[in-house]
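One structure is given here, and the rest of the page talks about it.
All protein chains of the complex are present and in place, except for one that has been dropped.
Chain lettering (A, B and C) follows the sequence in which the chains are written, and residue indices restart at 1 in each chain.
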Amino acid sequence: MRDVQSERDSRRIPIDLVGIKDLSYPIVVLDREQKEQHTVANVSMAVSLPEHYRGTHMSRFIEVLEEFQGKVTLSQMEHITEHLRQTLRADRAEITFQFPYFIRRHAPVTKIPSYSRYDVIFWAQKDSSFDLITTVIVPVQTLCPCSREISEFGAHNQRARIEVAARMKNFVWIEELVEIAERCGSAPLHSLLKREDEKYVTEQAYQNAKFVEDVLRDTALELEAESRISWYRVRVVSSESIHNHDAFAELERHVSG
Amino acid sequence: MRDVQSERDSRRIPIDLVGIKDLSYPIVVLDREQKEQHTVANVSMAVSLPEHYRGTHMSRFIEVLEEFQGKVTLSQMEHITEHLRQTLRADRAEITFQFPYFIRRHAPVTKIPSYSRYDVIFWAQKDSSFDLITTVIVPVQTLCPCSREISEFGAHNQRARIEVAARMKNFVWIEELVEIAERCGSAPLHSLLKREDEKYVTEQAYQNAKFVEDVLRDTALELEAESRISWYRVRVVSSESIHNHDAFAELERHVSG
Amino acid sequence: MRDVQSERDSRRIPIDLVGIKDLSYPIVVLDREQKEQHTVANVSMAVSLPEHYRGTHMSRFIEVLEEFQGKVTLSQMEHITEHLRQTLRADRAEITFQFPYFIRRHAPVTKIPSYSRYDVIFWAQKDSSFDLITTVIVPVQTLCPCSREISEFGAHNQRARIEVAARMKNFVWIEELVEIAERCGSAPLHSLLKREDEKYVTEQAYQNAKFVEDVLRDTALELEAESRISWYRVRVVSSESIHNHDAFAELERHVSG
Partner (left out) sequence: MRDVQSERDSRRIPIDLVGIKDLSYPIVVLDREQKEQHTVANVSMAVSLPEHYRGTHMSRFIEVLEEFQGKVTLSQMEHITEHLRQTLRADRAEITFQFPYFIRRHAPVTKIPSYSRYDVIFWAQKDSSFDLITTVIVPVQTLCPCSREISEFGAHNQRARIEVAARMKNFVWIEELVEIAERCGSAPLHSLLKREDEKYVTEQAYQNAKFVEDVLRDTALELEAESRISWYRVRVVSSESIHNHDAFAELERHVSG
């Protein structure tokens, strides 16, 4: 059977990345409390393609994924990406796993537990060197300092999300990145709050008024102080309750020292 | 050229609806202030198919749309739907246009104008009789009465949306349905608010605390009092700022009298 | 602490449904091969509210969910919905779980296994009686009979999805509903296909050309023949490869006998 993909290409155009995306696949990731967590990933896998090949072999991407039986841990990401690179005989391979991740949270006063959902992205690239970025997307509440200052009573507040992307020098748990972000909003979110808890988080947010700029800078300060992180990018997006559009702020920094 | 669609089908299964959906098309609708408004619709068009035909003729749906040159008004909906029914020789035809609609709004204190976006749905069905439902989706702010009552200061608030669907006895402007909904949230949203305006809407929402249940009932009360409406369905969805999930409430009523 | 929700409401408007939606929660469902499958559900829970109560108690919805520790099986749906109804002291309770579900599939020729993703919805309602609808959403390929008939070579084909909703008299596995739908497209989809497999499914689809109307009727015929099903609704949506819009067809039937 003819292998059309392997035929010689004469257009002299190397391809930066070719592969598959939006593949939904069950995976198992590490969980600090429970040891492991079953979840569902949106998977993207791609390689570079030299100018003389007409096409890549798409089925091998899934074969690589199958070999690892869905075990996706930060420490294995280099191994998986290198294996993809070798299987496809490519100079460069790139893999992204994006998945929901659940952490057990306790309401602030009643201590009743429930699950909070976060979104996590593992992105890795392997050529002569290896690069790995871990991103957590954490929903929080923001309460506007200007609205509080100028109003007789009340202050507009809303759901916002903090996206923290980090390159690590040493292992950091997903849970630790989530905790950093949750400390930096006006208040964290919970799935289950009884009345005493609702009073607590309402007052917590009011006393802790923050612009998206404040949330961004406070998150950055925490990440600057974290010696296991070598680079970070933070993005805060706030679904303003007085507008039908969002406010956002972002920055990217190499950690000094 | 063989007409496969018109061939006889022996499976003895009539089809409720067959047609096209998610067609994006430019349309022109009536605007109370500007006379007309150019917008972009998501279009769905379908007909019933008797058991003895194998298929419908999909290209004719677009031909019907083209004949009306994108002029989509409530008063023309019966004509368009009937024309579709006849063109496809069907017992029943159904058309949906969903589109963004912009209204010029003035900030409450500074009176500076800006556009507010709403979403509108025209749904029509024609068989032996004609049925037409107009839906507007209006973003508002809701502020929680429980949170305000139990907290020393502040109250959680958030963006919400009110969906009003109505069958009319007499013509009602999109703008009128939008105004009904905007009156029934804790405060309306604006694209542009200066500090004086922000103070105003913050205090307005605080003094006007409402659960989704309250917004729903207040909207229903307004619709009950509107003699041009014969049936309505209201749905309120609030993106709770203390949770990562939404609260919602809905009801459907024939207007008495 | 004042219970604002329980206060008397004088607007005389009973509410059809009030509750929470778009809550993301980890659940465990039954799996025919593996006994159980961990997945992530989008959850909606709601109750009716009599006219004299101002509001429902939203936190109790999550408490009910927590009590069942995420174990969501068809046979337990009545118990969960009834428990919600009683906890909220409502006349009627309604719950929806929507979740991705993975089934191990083998390529048609090489027999190499990989996961296929389906989407499943459990919807239940409890008042004086109990109602339960199970929906599976199954991606397939459709190949156009008209295009094949009139063209010298080739035929346009594309990804489509078949949505099968069913009320059951006796237990039917998710896997069985998926198999019915997969048999009724022009060809099933697979995550992993080697060249021999790709040849197989290409020819299978070509020999098995079907309009959305054909897929709909063939699925309906299979469901008519299934004695464990008392009612079904089928919807087929095909992302036409020659258009930038979709074709669709749908029907709903009580099973005779």
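The rule is short, and it goes like this: a residue touches a chain if its C-beta (ideal position, glycine included) is under 8 Å from a C-beta of that chain, and two chains touch if they have at least 3 such contacts.
Since the model is a prediction, treat every value here as computed from it, not as a measurement.
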Task: Residue among B:S59, B:S128, B:N170 or B:S256 that touches the chain left out of view - done: B:S59
Open item on the list: For the chain left out of this view, which of C:K21, C:H79, C:R167 or C:K199 touches it?
Closed with: C:K199
TODO: State which residues belonging to chain A touch the missing partner chain.
DONE: 1-2, 4-5, 9, 11, 13-24, 46, 49, 54-56, 58, 145-146, 149-150, 211-214, 216-218, 220-221, 237, 243-252
Task: chain B residues touching the omitted chain (full complex) - done: 1, 3, 23-26, 38-40, 59, 62-63, 66, 100, 102, 112-115, 117, 191-196, 199
Task: Missing-partner contacts on chain C, residue numbers - done: 116-117, 139, 141, 143, 146-148, 150-159, 187, 189-191, 193, 195, 198-199, 201-203, 205-207, 239-245
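What we mean here is this: only the chains that are shown with their structure count from here on.
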Open item on the list: Quick check for you: compute each chain's CA centroid and the global CA centroid, then name the chain with the smallest gap between them.
Closed with: C
- [ ] Go ahead and note the Å separation of the Cα centroids belonging to chain A and chain B.
- [x] 35
- [ ] Could you please state the distance in Å, as a whole number, between where the Cα atoms of chain A are centred and where those of chain C are centred?
- [x] 29
TODO: With chain centres taken as the means of their Cα atoms, state the distance from chain B to chain C in Å.
DONE: 25
TODO: Could you list which residues of chain C touch at least two other chains?
DONE: 1, 23-24
